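Below is one structure; the comments refer to it alone.
Heads up, one of the protein chains got dropped from this complex, but the rest are sitting where they should.
What follows is subunit A.
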Amino acid sequence: MRKFLKTLIPVDIFKGMKLTGTHFAKVFSTANRRKVKMHVTDEYPEVPVKLAPRFRGRLTMLKDEQGEIKCVCCLACEKICPTQVITIESGKKEGRKTKIPTRYDFEMERCIFCEFCVESCGFDSIILNHQFELAAYNREDFSIGMLGQSQNMFGLTPVGKFSYSDED
């Protein structure tokens, strides 16, 4: 009898309708209020996205207080990189005891963002920053290098240059 009634009366459908209906009403009534945020989505292009502090974005090379590149070309990052995307060529510079990279190529299209390079760096000269707009217009643009390359490690990505979230 009970099974027959269950067949006759679509209880499950009404339960589902109630669930989605109340959820819709909740979201709809709090849609325009900042305090109670029901939407999962972000207003991304207009509002900068809040990333987790440990988010791994694009590789960036750091400079010290004098504006000198910190990297000393110990090749630790190049050796530890599991996908072997880092290529370093070292050179000499007047008035600097250590070596300085003349070429630091980072082929981002194969990078897996494991952060081994950052961990292995004994001089804190590279980090993965919070830039996540990594798109580029050409395949060549994915190889990030130092100054002179279309993507260098000191500036924004080609897409990031036009991003609203990096304004202000």
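By our rule, a contact is a pair of C-beta atoms (placed from the backbone, for glycine too) under 8 Å apart; a residue touches a chain by one contact, two chains touch by 3 or more; residues count from 1.
In the analysis below, contacts and distances are computed from a predicted model.
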- request: Among "Carbon-monoxide dehydrogenase large subunit", "Cellobiose transport system substrate-binding protein", "Sugar ABC transporter permease" or "NADH-quinone oxidoreductase subunit H", go ahead and choose the protein name stored in UniProt for the chain not displayed.
  value: "NADH-quinone oxidoreductase subunit H"
Sole residue of A:Lys3, A:His39 or A:Arg54 that reaches the chain not shown, by the stated touch rule: A:His39
Hidden partner chain, residues of subunit A it touches: 7-8, 13, 16-17, 19-21, 23-24, 27-28, 31-32, 34, 38-41, 43, 45-47, 164
